[in-house]
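What follows is an incomplete set of chains from the complex, kept in their original frame.
In this document, chain identifiers A, B and C correspond to the written order of the chains, with residue numbering beginning at 1 in each.
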């Protein structure tokens, strides 16, 4: 059996029969407000608690803000600052990505190529085993050309594979409704797809649900399950648990 | 807990467990006739009453007209003129935005860059803590290039963050129907999304409802709630209130 | 309360709590055969009867034809010729718009700019307080470039505002079905939107209905109401009236 990296969210690990197969590069896709950043951060946090250094590439927000938001949501993750101090968790600041790119090259292709090689350097420096990139959507937004984005995506995947990384790559989907989700054409190059939904009937509460669409190297549940954002991390409610 | 900026609309603040987390840049999106400008103005007005100077960037209408429309709708906001006189509320006139841009540069990129730095100057001059831009849609309409609009959007967000502003950025959605709403691809760079709907069955009245889709840094309600435009500001009807 | 301009269609004025707020530039959008031209003409006619000079810019049909069609539909408007003779109603002929544009410039931008300044001249000459442009759709059809159309639209709105005009700007929507209507992206720059539908079930009669989607500066009904084209103008059937 392929070695597995536990996500650290109990329900998700059960759905994956233990976790994400090691060295899989996995898309974490969801609509606005579905909690993708929190899921990604919990993956890094739980890895760090197991002693695996983790890197969180923040292209959208400043590290300080992300940390505050995570603490606000996951108030029971009381050892966060300690893990960051011990460099078990590194939040790499590329939040001002346009300035970042400007300092690293001129043509956009060069810059994004530099981003991939920077990711490689930071991984090497931190000995990270898990990384999260939040988000691929921002890279896509800044690239003038769909084809270039696909080339960068392929480079990124093959770089992460070469470095023996297990990753979650966050993608924003521009709808909150499950029924309207369309996968992006380049998704198939990744080893897995997890989707997070925030679906709502007219007049009713939106419900948060997630689903594992694809995961190379392991069986996985094909059920859409509800989850909550609790002070102790994401809580996924499996049917078996309900029946207990 | 992250500090919060109360919107001043009671129901909305309850849904946000106190208000918008400080320094969040929030999209306020809605269809035509949903009352986005009124929502935005109430946010500035209620801040001013708490002593926080607020800036209303009016790209669509002349300040005088906005003021008349707000007074027409919110007739109980009797201290509006006083607050404007005291410079607690500043309505910055860029309503003739094409003339404005013409006076500030030639190429459109330059002009829009100038718009962002003008916003910065006015914020500095007025010590504003809250701002509303009404609307991003007009900026988008005038830009020849989707990619440039995204670059300006990213600049705007990072400028507002740097200035410690809490903002509402108004976006028009070209449908009045909730079921047809599609989020714009660049929405994810913002810290929050509030949507205002004006939905209607065939033959029935349209009902005004709003929803908080996303808000970084706080829990929030995921219920779609009805609201009314009353003489004393927006009135949001929460279920708990109904049950009282 | 903002001053109001009564449309002259009783039901519509009730829905607007008196009429269109003065100086609002309002889109009148509807599918083919919904009676937009008749609505627009009645607005001019009723204004003229109140002593307010009105201008009808006819880009689609020759003035003589419009007059015949209006007389055919509204046979009880017996003083039409008199009002035209008294210059209370001016039907400005730009029906051969391509010839018109050819005589007024070469590049299309120049021509359309000229159209806006011509509108200004005629308004000044006639002291018109109400104008109708029938239709913006034809201008859009002739413009090679979406962006230019938006620029002309913004020029038009700011010119009409500067001239203290209250206007109805007719737009054709390419469906007769309410459920398929999509607002055009530039609609939000206008102060109001009224839509006219001609909806039909399979095998049943099409029913004419109208709705006020948006109106800055006043409360308005959000109900979709049926209307008929009668010999004495549009007849809108309000629920209250039904219950009487």
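Methods note: contacts are C-beta pairs under 8 Å (C-beta built on N, C-alpha and C of every residue); 3 or more make two chains touch, one makes a residue touch a chain.
Keep in mind that this is a model prediction, so the values were computed, not measured.
**Student:** So we've got 3 copies placed here, but how many does the whole thing have in this file?
**Tutor:** Across the complete structure, the repeated chain appears 6 times.
Everything below uses one rule, namely that only the chains that are shown with their structure count from here on.
**Student:** Applying the touch definition from the top, give me the chains sitting in contact with each of chain B and chain C.
**Tutor:** Looking at chain C and chain B together, no chain touches each of them.
**Student:** Quick check: superposing chain A onto chain B on C-alpha atoms, how many degrees is the rotation, to the nearest 5?
**Tutor:** Here the rotation carrying chain A onto chain B measures out at 60 degrees.
**Student:** Let me have the rounded angstrom distance from the C-alpha centre of chain A over to the C-alpha centre of chain B, please.
**Tutor:** 30
**Student:** Measuring from the mean C-alpha position of chain A to the mean C-alpha position of chain C, what distance in angstrom results?
**Tutor:** Chain centres of chain A and chain C, defined by C-alpha means, are spaced 52 Å apart.
**Student:** Which chain B residues touch at least two other chains?
**Tutor:** Answer for chain B, listing residues that touch two or more other chains: there are none.
**Student:** Give the list of chain B residues in touch with chain C in this complex.
**Tutor:** For chain B paired with chain C, touching residues are 31-33, 37, 60-62, 65, 68-69, 72-73, 96-98, 135, 137-138, 141-142, 144, 172, 174-176, 180, 198, 200, 202-208, 229.
**Student:** Considering only the defined contacts, which chain B positions touch chain A in the complex?
**Tutor:** By the definition above, chain B touches chain A via 1-2, 21, 23, 147, 150-151, 154-155, 158, 161, 178-179, 182-189, 191, 193, 199, 211-219, 221-224.
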